[in-house]
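Here the structure is laid out as structure tokens; the discussion comes afterwards.
Removed: one protein chain of the complex. Kept in place: all other protein chains.
Right, chain A next:
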Amino acid sequence: MTIMSCQHLQNYKVIHGSSQFRIIHAYFVACSSPDARKRKAKSGVCHLCHFPSFRLHACLYCVFFGCYSSKHIHDHAERKGHSLALDMTYGNIYCFECGDYVYDLEFEQIAQSQNTKSAKSLCLKPIHFSTWEPTEMEAEILRQNPKRRKMESRSTIGLRGLINLGNTCFMNCIVQALIHTPVLRDFFLADKHNCQPLSAESGQCLVCEMARLFQEFYSGNRTPHIPFRLLHLVWTNARHLAGYEQQDAHEFLIAALDVLHRHCKGYTDDKLLAINRFFTGKNGTTAGNPHHCNCIIDQIFTGGLQSDVTCQQCNNVSTTIDPIWDISLDLGPGPPLPNTNSSSSSSPTSGFTNSPGTYESTSLIDCLKRFTKPEHLGSSAKIKCSICKSYQESTKQLTMKKLPVVACFHLKRFEHSTGYHKKISTFVSFPEELDMTPFMSSSRNNNNGYRNQIIQESAKSLSCENKYSLFAVVNHMGTIECGHYTCYIRQHKDQWFKCDDHLITRADLPTVLKSEGYLLFYHKQILEYQ
């Protein structure tokens, strides 16, 4: 096998140059104009069998196209003594004397520039035509660091335990989930965070700390990591979470995303506020646009929640779209209000009950159906309709306008009402793969015109745009007074692990799907570039 030119090709070049190659390549291999494409469509057939076969070759000496598999080009080469042909699929040169493909640097450069032009003319990214070649500096770095990590199917790269620093299991679980968020991981391992010099030096940037965390997790070090710096940064940036008491993992997630989002641009609070005011106009409303920010957190986690309020009198629909980072779901219609005469008098003042019988076991899909069901706002909650110009009863419906790359579902298991705090331990089944199509705003629009809008589940949609895969589950064990957080995370395509602070153990998917589930993290299956 040659990766270089041959004598025959060099001889050809001396006599004929590169013009024949250039022309054939421009018109039949990498077309940049409609004219070229027309010509290719019409004439790109074998001259012997008139069939546009798969491996058509063009003779470099005369005007002849021939199939490769049916040996038409071989016959031509033998008969005419024309021993060089151009492969019209990829632009490579075949030498019949050598019996194999040969490669010439000059021809490859011509082909490269034509390929780029062709891709541009169709608005495609020409990234597949060029392979990565290290620069001199990169090659030097590679030589100085000869240790290589091999990714096998059973490798445990990216897994590391986290020491519990005093009821910090809520933080540990969220960190594990974030570390194993594929798009986030790619961002940090590609070193994409450019910190403002001041923030980077002061050590106050949470995003820099995340980057350091990723380095720690992927270092191959198997001893548990002690995230004291992360904890300190969280305390200073989210005062309400400071202290050694057990916090709510969901609250921590939102606070962490908020701080990361703020620090991504290196802005201090007042600067961001000023920018916000500039973008959102005088009255301060965001006028239906999701976050204006372009940071990685917004790119990954921000979705748009559409709220449609329909006036029952005139059917006018008022729509707002709010940016959201997670979807909080109620688990059911809920129990009747507690009173001292009810059968739950066994624990009236203890402050917490744990009665699984109150809620029926349900599923994530059912919770989402409930979430997106039109809700009739009672007569005590009349909305002022801008068309009727009066207060009317209305229905409100929530749907997803824009889906985030990573969807986090928060099952509202903790109830805080006056007089009692309670954890709902009802089993909620959740799937490994989730199709969000029925809950999208577009699905709602298809049912327009009907008073009682029921969202139909679309059967077998071929579009994979709204399909999600589960990759992390945060579980809470225990009661609202005393509990512990653990999580399951998916590493590689199908390896599941249980993260219990510093203990990482292998788990299997059925166990994960049977767990109680408090925070569910789903990742879009197919990512599209915008």
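Assume a contact is a pair of C-beta atoms (placed from the backbone, for glycine too) under 8 Å apart; a residue touches a chain by one contact, two chains touch by 3 or more; residues count from 1.
Following the convention adopted for this analysis, contacts and distances are computed from a predicted model.
Participant: For the chain that is missing from this picture, which UniProt protein name fits: "ENY2 factor", "ATPase, V0 complex, subunit E1/e2", "ATP synthase subunit delta, mitochondrial" or "NADH-ubiquinone oxidoreductase chain 6"?
Facilitator: "ENY2 factor"
Participant: For the chain not shown, which residue from A:23, A:122 or A:503 touches it across the whole complex?
Facilitator: The missing chain is touched by A:122.
Participant: Using the touch definition from the top, which of A:101, A:218, A:391 or A:414 touches the missing chain?
Facilitator: Residue touching the absent chain, from the options given: A:101.
Participant: Given that one chain is not shown, which residue among A:42, A:79 or A:389 touches it?
Facilitator: A:42
Participant: At which residues does chain A meet the chain that is not included here?
Facilitator: The list for chain A reads 1, 31, 34, 37-38, 40-42, 44-45, 51-52, 99-101, 118-119, 121-122, 124-125, 128, 462, 464, 526.
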